[in-house]
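With one protein chain withheld, the remaining protein chains of the complex are depicted in position.
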Amino acid sequence: MSDRRRITGPESALPLVFAPTPNNQSTTKSPQEKTNSGIRNFFIKTGIVSNCNGSCFLEVDNTTIIVSVYGAKPIRGSSVTSASFSVMTKVSNNLEELSNFTSSDLSHSKEEKEEQKLAKEDEYVTTNQIGKTQLSLVEQKLSTYIQTAFLPSILLEKYPKSSIEVFINILTNDSHTNSSLLSLITWCANCTSLALVDSGIELKDMVSTGIAKLTDDQTVVIDPSYSNEGRKTVGGQEVRAVASYMSVTDTVVGLMIESEEGVNGEMIEKVIDGCNTMAREIRSNMNGFLVSTM
Amino acid sequence: MSEEFQLKPVSFSPEVLARIAPELSLQRHLSVGVRPCLRSFQEFKSVQINPQLDSINRYTSNQGISSKSTVLGSSNIKCGNTIIFCTITGGFIETLLPNDEADENVKEYEKIYENSEKQENNQQDDSLSNFRTVYPIIEIERGRTGAPTDEEMIISQTLHDTLLNSKILPKESLEIDLGLKTVDKDNNEIIIYPNESKDIDSSLFQFPRKYSFVLYASIQVFSRSGPILDAAWLALMIALKSTKLPCVYFDEKNSNLLNDISSLSSKKSVKTGVVNAKSGSQIICDPTKSHDLKLNNSDLYTTTIGLIELDKDFSVEIEDVENNEDFKALSVDKHTRNEGEPILLCDIEGDAEENAIGSRVVVIPDINTEDDDNLVSVTIIGGGSKVTKQSIQNSIGLAKLRSKNLQQQS
Amino acid sequence: MSVEIPRVVVPGQPIVPEFDTASHSADHTITQARKYLSGPGTTLSKIPTGPNEEVNAIVATLKGKTVISPKSKDKTSSASKDELPVNEFLVSVVNHQTPRVPLPKEGDYVLCRVMKLTSRQAFVEILSVDNQSSILADSGVGSNGSLGMAGGTSLVANVSSGSVAGTSVFSQAVGATNASLGAHPADLGESFRGLIRVQDIRATERDKTQVVESFMPGDIVRAEVINIGDGASYYLSTAKNELGVVLSRSHGGRGDMLYPLDYETMVSVSGHIEKRKVAKPF
Amino acid sequence: MELDAKIGVLNNAGGSSEVSLNGIKVVCGINGPMEARPRQELPTTCYLEVIIRPAIGNPTVREKYMEDKIKNFLNSVIIGNLYPRQVIQVNLQILEKKNNNSSYTSDSDESAATEDVLLELNCCINSAFLALVDANISIYKAFNSNIFTYTHKGSLVKDGLSEAKSRHLVVYGIKNNKVDELLYGENVGRFSEKKLFMALERGEKESMILHSKLKELSVESVKQKFVYLS
């Protein structure tokens, strides 16, 4: 059934297919300089959306995110004693790269995986479908992670009969630095943290999130981006992780580890240490930012 | 008032009053010459047109070609507090050429096609069917999920229809002159285009099928603070101006053109958004070459003016207010108005104005033409304050003024 | 040594331990204990201070400035003579930049609009708390068409009709972790519901009070939250002098503004009189 | 083209009418005033629901857009305060459209879809008036809709259907047997300010002419309703 609530254009339209860019012409942008800590510079601004309770804009490289928080606002038809909390993510329709994420469980079936792989090798890119009505897998994963990570930090019992809703809008995503889903999660989570503080919703603690990668030579790279840290060598092992903390009580509230091969405890420890380092750095940055706005 | 009773004011914060009694709030403000948003009556919101989101446009990225992007044009504007992002993407649509003799069905179709072609020829050049539009989807972030709101649907359709009615996107602008990817004498892959290679036999470019682009627009709105049509249209206009259409070629290697091209749009590709490039697509966008989208006129802007009559019952004694220090700092409208003429308010903003203003005039002037016929669209919504001839005239004047300002800005 | 109290805090930042036994006299003897209580914008939680060591501390839950105010001693709970005198202080975090999250609490005064009457109660919609901030960040006006509803006084009922395509988005996103089953997101512009029972309208002559002689649909009423109520509505009361109708139009919303005449009548400029439970203007 | 109308064509609706005009045929049925669903309830006035169904297929964004146009001014015409917390439903089914054999989906018909918006609105608005009167819904004023076009040669024609330089839909409210106010005007194409006002003036005149015709129809239908008195 065609979507009757959106203008979807002629049904017979076909998506554009772009040929792979010849290598000599594909200039990748030199990555943004990193600070001493190994984290890319990022720009934040709170309160930019006026029709919500709290918001934050975050820009890192070419990724731009707007998070808006609505609530505590009325909810219908339940006798709840505390607020419900939900997270909605929306990736801008045009960010095709996201469908090429390698995260293995993103595709449903083997067949599709094959298809994706094929497309990736050829690097033919096509336009996305307009007017999708369902959350993409990327959006679902992002929402679930952030919802899980922030749930323990919000004093929900202070807001009975209501709901707190977080809307994450990924406006642009970095097509140069091959940002992975994990990187996106990291920055979305940090942006959400500031938006929640901006909303005046009471929090047990702020959540800060870090990302790290363990390359096959066992070095830990914090906030990995595409070009300076390079791709993994063929056949090598790489572990990527993202972890969220409430640093005052030193609690891990969110963790996601990704690797093509098996991982052992030692590797996990290493990579999580990396995440922790970054999360602490981010936290002190956020603290500084918030104090400066008062 | 004949009765003897004392009226003690009950005070509310402005924001609360605007919500509980919008009409009262607006009338009180207007009676002393200011608007709830503190702009003067005919002051437009400041518009800030940010450089397009270079990094996401495929063909205009200043960091070289953005290899994975499918975005053909984009814009980012700020109108007052409201932030709008607009991106343009594209698709192909197939049209048949009359000389296709391959298929019986096609022949059948061809007859119809020819007939309609004839009809079209009889028509004037500016028949609406000679123009195209874009398919916009607007999303206004208001903290809700689910199906689009009525407003989102209505604005989408308004943009769609207005763009078509204003005849700025001719059919030809979207037609594709197919190039050819072939192998030269040295067995190197080359792509040749009809317009850039005069020495090549033009018969090479006789393809049995003809293609056109279709354009989609995705418009995201943050911090909505009033009717959004004007800002959404502006964002769409600027995005269209920045739009570059890819050069498109036919890949000889996958040459069986009569193979059903519809395999491209198989359900699977819809679901994953990824097309198996090897199996079906012979029509490929050049990774680097593009040309500007040709528009007949890129300086059309919609302007919405709200009309409201002053209600004397609500007025505030002006002397009370004038002594107030804060008030002195504001720019106050003391236009002398004719009795019975409504006040014109530009860029309706906030609960009080949006709720209480019933009558509106929406104008699209064409400021580039020397012709007398310099209006493209005038929509009058009555029912609130009486829409007088004078107020329509003034609205048109204001719309022209704003259009000129925007033209200079963009 | 006295504990240094941070002036400016961010959420999660410990402000002060719950108990401070530090002395303030010169000889460092403990002469006085301080107990800090968690006030608005703070919470009491356990902070790890070392391996397997924790201490109770007042922690900020908002960003803002700390305010410490001595709490007047409560005589009934006075400590026995053996114990040190305990001075209690209330710790709170205030921030004037961001308004508080406007959720009605017991005892709050709210402004509400009368939606519907029955002979036993008036159903209202809560618009703002404390006359400070509106409940909704976005009133939802304009979402169901290019005009808000004509007439102004009526809030927009957003009936984005039924649910066809697209509503699945929400269930997918929320269904998984939303603990409160059966709860629905409110529509755009939909606020908390409240009700004023006939016996809660006036403080006197409760038996004679009639709902239709106290409120009319569309009236703006100042009321007190007496009970957070059930899932559907807050319970409100107007049984105080300063509570009742604050804004009203005559003829069921068709006519002009009414002004208070006495505690049970309002009058329009043209002299038309209607009955209400009038709030004493102040 | 002349307007052709019947009143009371639907037995189960509160009021109804069928109007043919400019090759378009619309049937309008009014339901209500009836009890509103809680979400539609407005404390002091009625909730007006305008529903347009296209001649072929399901309603789309296009119909929503047209509904909005009608709702905008109809809200100020109906005396909503007489029907607080109730719903009045104006159902408009387009029976025949100008180009009846195509369903506005193929891309060449797309411009026709946009072009026909005004014609369909024109017919819908006149049909809605007759149906509202038939349904005995209280309204502040009578109203009707006319459509005009400027040809390429610059002459102003009523109902000019084919190619035109500009097209003007004007809806006037009528009260005390006089044109009361402009309720809705949609002007598209290329035109000057002068032409716009000429079209509006012409609209006022034609509006009275059309009103007398609609009145005749309404009076006849009232007579029919009270036939038992004779």
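Chains: A, B, C and D, in written order; residue numbering restarts at 1 for each.
The definition used in the following text is that a residue touches a chain if its C-beta (ideal position, glycine included) is under 8 Å from a C-beta of that chain, and two chains touch if they have at least 3 such contacts.
Quick note on the criterion: contacts and distances are computed from a predicted model.
Per the UniProt record, the absent chain's protein name among "DNA replication complex GINS protein PSF1", "Ribosomal RNA-processing protein 40", "Cell division control protein 45-like" or "NADH dehydrogenase [ubiquinone] iron-sulfur protein 4, mitochondrial" is "Ribosomal RNA-processing protein 40". The undisplayed chain touches these shown chains across the complete complex, C, D. Taking the complete complex into account, D:Ile174 is the one of D:Leu3, D:Leu92, D:Ile147 or D:Ile174 that touches the chain left out.
When you scan C:Gln13, C:Thr43 or C:Ser250 for touch with the missing chain, the hit is C:Ser250. Annotation for chain D: contacts to the undisplayed chain at residues 14-15, 31-35, 79, 82, 84, 133-143, 174-177, 211, 215, 218-219, 221-230.
Interface residues of chain C with the unshown chain, by the touch rule above, are 116-119, 211-212, 216-217, 250-252, 254-256, 270, 272.
One rule holds for everything that comes next: only the chains that are shown with their structure count from here on.
At the centre of the protein atoms shown, by the Cα-centroid criterion, sits B. The greatest number of inter-chain C-beta pairs in contact is found between A-B.
Centre-to-centre separation of chain B and chain C, using mean CA positions: 41 Å.
Averaged C-alpha coordinates put the centre of chain C at 47 Å from the centre of chain D. If each chain is reduced to the centroid of its CA atoms, chain A and chain D end up 50 Å from each other.
Residues of chain C in contact with at least two other chains: 113, 137-138, 145-147, 149-150, 153, 158, 164-166, 169-170, 173, 185, 187, 190.
Those residues of chain A in touch with two or more other chains are numbered 4-7, 10, 12, 51-52, 70, 73, 88, 133, 165. Contacts from chain C toward chain A in the complex involve residues 8, 10-14, 41, 43, 45-48, 59, 61-65, 95, 97-101, 103, 135-138, 164-166, 168-170, 172-174, 176-186, 190-193, 228, 230-232. Of all residues in chain D, only 37, 39-45, 47, 49, 68, 71-72, 75-76, 80-81, 84-85 touch chain C in the complex they form. The residues of chain A lying in touch with chain C in their complex are 1, 3-5, 51-54, 70-80, 84-89, 133-135, 139-140, 143-144, 147-148, 151, 155, 158-163, 165, 197-206, 246-250, 286-287, 290-291, 293-294.
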